[in-house]
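Data first, discussion second: the structure below is written as structure tokens.
Left out: one protein chain. Kept in place: all the others.
Now for chain A:
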Amino acid sequence: MNNTATTNNDLLAPSKRLVKRYRAEKRFRRCGIAAITLSLAFVFFLFFTIFSDGISAFKQTWIELKVEFSNDLFANENLAAADYPGLVKRSLRTMFAEVKSRKDKKLLYGLVSPAAAYKLQDMVEADPKIIGTVQEVWVLADDDVDMLMKKKIDRTVPESNRRIRDIQLEWIDKLVAQGRLTTNFNRTFFTSGDSREPELAGIRGAIKGSFFTLLITLALSFPIGVAAAVYLEEFAPSNHWTDLIEININNLAAVPSIIFGLLGLAIFINFWGLPRSTPIVGGLVLTLMTLPTIIIAGRASLKSVPPSIREAALGVGASKVQTVLHHVLPLAMPGMLTGTIIGMAQALGETAPLLMIGMVAFIVDIPGTFSDPAAVLPVQIYLWADNPERAFTEKTSAAIMVLLAFLIVMNGLAVLLRKKFEIKW
């Protein structure tokens, strides 16, 4: 009471305690913003590294060779038996006549991909009349040349630490100056299967494998999931059995995916004797994995259909089954489809259980049926990521971009479906 003057002051200025409380408030708010910024920054960082690394894989380097299909090489009747790699080497030698030593010649041959020989063979088999003529042929460059053209091999690094020698650099510069070296769109990446040569490796086999696997997953998990959701939500009496099913579904949704792989290995492959590494087994395993997702989403969307719909249908004389099949299920369908698409997107990105059932084999052939050995897209990514060659890193990033594009399309579809058919009761 004696120091009225000071209290008056304090009434105008906030007390020390209040300042402290407000400061804590601000600090906390900043922490929250920092947490969100960190997560967002990570999303962008991840996308940025993968895009900047992978975008160049959609281009490919080609070298133009002057090939003389001289008659002496094709003396034999059998065109496939001719020495095509030798033909490639000979063309390179004539183009760079100054190269004399064995060692340099070997380096010279290293400029073009082994695929060049196959290309010449295809040309001859398609049109045997070119034998005896001289043709300008564009052939694939070796992956090291490709990396150099994409500036992923640094020219300033000392020669001993570089995969391209100085002398090869000279030749490449000469080819570029002559307009015999160019980069254009990489079609190989989308049309061929896996390969040990980075410039020949593509994702078509993996995409087809993923397609077959997902087709089986969808064909099994959608009907089973919808049926289970309908039963549990609409018909199941509430007893211990139903409780048990419910607990099981919730637990399965959180079981590590690799465990499903162990199940597939022990039961589908060892016990049932299904073939390893095939989309059938992969599809079965992924079905078991995605079922909980679909069932949970399906039940949620059945729950959101108001009881008045059911009462009205029952009121005009429909049976319980008719009520559900004719009225409730169609109204819940968009939600179920959304859940299914999200489940499929999960299945598309899943790798671990497929490793267990042997879908990690190196498979060059593009699978044609459900029982052919196949790789799937994420497993292909895993296999390439393990490969130490620089050119495969680029391919890995590009495959990831394709996988992410599929996932974005699928999730976008799910969002669209939800927005379009969402009913506010």
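As a convention for this text, contacts are C-beta pairs under 8 Å (C-beta built on N, C-alpha and C of every residue); 3 or more make two chains touch, one makes a residue touch a chain; residues count from 1.
The rule we apply is simple: contacts and distances are computed from a predicted model.
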Query raised in the report: UniProt name of the unshown chain, from "Universal stress protein", "Phosphate transport system permease protein", "Sporulation protein YqfC" or "ABC transporter ATP-binding protein"?
Result: "Phosphate transport system permease protein"
Requested in this report: Tell me which residue among A:P85, A:G110 or A:G349 touches the hidden chain in the full complex.
Outcome: A:G349
Query - Touching the absent chain when the full complex is considered, from A:L73, A:I130, A:I167 or A:I267 - result: A:I267
**Report entry** Full-complex contact with the absent chain, from A:I55, A:M123, A:I167 or A:A236
**Finding:** A:A236
Report summary line: Absent-chain interface residues of chain A come out as 21-22, 24-25, 28-29, 31-36, 38-40, 42-43, 46, 49-50, 223-225, 227-228, 230-232, 235-236, 244-245, 247-252, 254-260, 262-263, 265-267, 270-271, 288, 291-292, 295, 319-321, 345, 348-352, 355-356, 358, 360, 378-379, 381-382, 385-386, 393, 396-397, 400, 403-404, 407, 411
